[in-house]
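Yeah, one chain of the complex is gone here, protein chain that is, but the others are all in their spots.
Here is chain A:
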Amino acid sequence: MSHTGRNIVIGGEAGQGLVTIGQMLTKALIRSGYEVVVSQDYMSRVRGGHNTYSIRVHDAPIAAPAEAMDVLVALNQETVSLHKHELSESGIVILDAGLDPEGTRAVPVPFKDVASRPIFENVAALGVLGSLLGVDRPTMEGLVRETFGKKGDEVVGQNMKVLDDAWKWAEAHRASCAALPAPRGPKGRMMLHGNEAIALGALAAGVKFCSFYPMTPATSVAQELITKGRKLGVVVEQAEDEIAAINMALGATYTGAKALVPTSGGGFALMTEGVSLAGVMEAPVVIVLAQRPGPATGLPTRTEQADLNLALYAGHGEFPRAILAPATIEDCFHLTHAAFDLTERFQTPVFVLTDQYLSDSYRAVVPFDLDALPPVAEPDFSPGGGPKFKRYKRYELTESGVSPRKVPGFTETLVLADCHEHTEQGNITEDADLRNAMNDKRLRKGEGLRALCIPPRVSGDANPDLLLVCWGSSEGPVAEAAVLLRAKGRSVGVMSFTQVWPLDPAQFLPALQAAKEVVCVEGNATGQFARLLRQETGFEVSRTLLRYDGRIFTPKWLAERLG
C-alpha cells in the first residue's frame, strides 16, 4: 500500500444511503484488521444536498483523513462533477451504468441488473466495493446477515443474493482496482467514533444522568446513552432547552448522581449562567462541548476549534474550571472518564472540548480495559457527620479549597447548596471578609487542578528546528504533516495539548523556547490557543497556521503551508 493508504469516498444526496454503505464497509474493514479514519462531510438537511462519507484505510496506523480520492462511489451525477478533479492518479469512479463518468476512469455498474429493486442498490454497491478492494467475503456476508437479521430470513436471503451477484459481477472488473494488501491489525476491535467513545467513557466513570437538547454535532453522545446506556442504569432526559439541561444536571449531582451535558456552541452559550452556578454552588458537572463553526448558526454540520475562549471564559464571576481536549478516540474515552474524576474531586465544572470532525470520525479501537482505569472520586454518602436536622458546613473553608460534600437523604444532616455568596453552611451572606474567604477558597481549587494537569504529548524529532503546537483533534493531521516534512529532510516535532486549561508552563515552556521556530496550528481564525499560551507564559509563537473554512485539517493541506 502507498504510504498514505487508500481513500474511499462515497458521495451522494442525503437519504440515498451513503452512510449505510460507508458504515458497513468501515465495519468490514475493521473486522478484517485494517486501520481506518472516517470523515463525514454533510449538509444541514434531511434529504438532498451533497454529502460524502470518506474512509481512509491502511494496513499500518493512520491518524488523519486524506484528500486525494482513490475510489469514489458516486451515487449521483453531481458527485462525479464535484469530485472528478480530486481523484488520485490511479483513482477510479464506481457509478451506475446510466451515469456519465465525465472522462474519469470509471467502473460503470449495471445496478438495475445486479439489484432487482432500488432498495438493494446499497448492498450491491457494497458487494462491488468489497470485491474490488479484496475484502474478506465471509466477513462481509456476516455483516449483511447481522444488519438485516431483524427483518427476517427472507430479507436476509434477498440481500445475500444481491451481495453475491454484485461480488461476481465485480470479479470480472477486478483489474480496474488493486486489492488492498493483507491487513495487519488485531481482530476484535470496536468501530467507534468520538461521541460514542465519550459516552463509553462517561459510562465507565459511572454517569447516571444526562440532560440534553439536541444539537449537531453533540446529539449522538446523548443518543448513545439513550440507546445503549439505559440498560446500564442511566436516566437521560431531553430538556426543554439547554438552560434546563445544565440546571437539571446540577440537580442530579446534588443527589450524588454523576451527570453529563452534551451540547455545541449555540446551546452552550445558553448554559453559561448555569456554568457560573456550578462554580459558586461547587457542583460537579461534565460538559461536552462539540464545536462547530459559528458565529450563531454558522456552518452547522462542519468543524472548527473556535469555542476555546467560550469554554474558558463562560460564566460570570471568577471560579476554577478544567478543559480537556481529546485528540483521538481513545482520548475521548479516557479524558471523559478523567473529567468525571476531576469534577467530583474539585466540585467545579469540567469540559470535554471536541469538534464535529472527531465526534463523527470512526476508527478501529481496541476495547477499553475497564480494570486498568483509576477510581473516580465520589461524594460522601456516609450517614455520619454534621448536626442532625441542621445544616452542616457544605462550604467549609479548607486549605485545598475542597469542602466535604455530603448527599441529601443519605444522612440526617442537611445540605444547603446555594447560588449567592454564602456562609460555610450555605446561607446568604454579604459579609466582606467571608466573601473574600469563600472566593479565595474556590480559587484554591484551581491550584489543585493545575497540579494534576495533563502534560502535552510530544512526538517527532527531539530538539526540532520546527515545533508544531496543536490542541484537540488537530493532532493526527499535524503529526502526519510532520512525517511528510521530515521526509523532505526537515527537523520537525509536534507538541499536542489534550488539556488546554489549566496549563502548567513548567511542563512545556522549555521545549517551546528551545525550538528554532514554533508554529501553532488551530482550527480558528484568531489563534485562540496561541494567545492563551502567550497570556500564561509570555511566550509568543513564531506564527500561527489557521483554518476556519469549516473543513478538516489534512496532512497535505498542512504540509503545503508549512513548506
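By our rule, contacts are C-beta pairs under 8 Å (C-beta built on N, C-alpha and C of every residue); 3 or more make two chains touch, one makes a residue touch a chain; residues count from 1.
One rule holds in what follows: contacts and distances are computed from a predicted model.
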{"item": "Name per UniProt, for the chain absent here [options: \"cytochrome-c oxidase\", \"GerAB/ArcD/ProY family transporter\", \"histidine kinase\" or \"Pyruvate ferredoxin/flavodoxin oxidoreductase, beta subunit\"]", "value": "\"Pyruvate ferredoxin/flavodoxin oxidoreductase, beta subunit\""}
{"item": "Candidates A:69, A:200, A:377 or A:541 - the one touching the absent chain", "value": "A:200"}
{"item": "Contact with the hidden chain (one of A:8, A:180, A:249 or A:479)", "value": "A:249"}
{"item": "Contact with the hidden chain (one of A:232, A:443 or A:487)", "value": "A:232"}
{"item": "Option touching the unshown chain, where A:168, A:420 or A:561 are the choices", "value": "A:420"}
{"item": "Residue in contact with the excluded chain [from A:191, A:221, A:402 or A:479]", "value": "A:191"}
{"item": "Hidden partner interface residues of chain A, rising order", "value": "31, 188-192, 196, 200, 203-206, 208-209, 211, 228, 230-235, 237, 239-241, 243-245, 247-252, 254-259, 273-274, 277, 281, 367-368, 370, 379, 381, 389-391, 407-420, 426-428"}
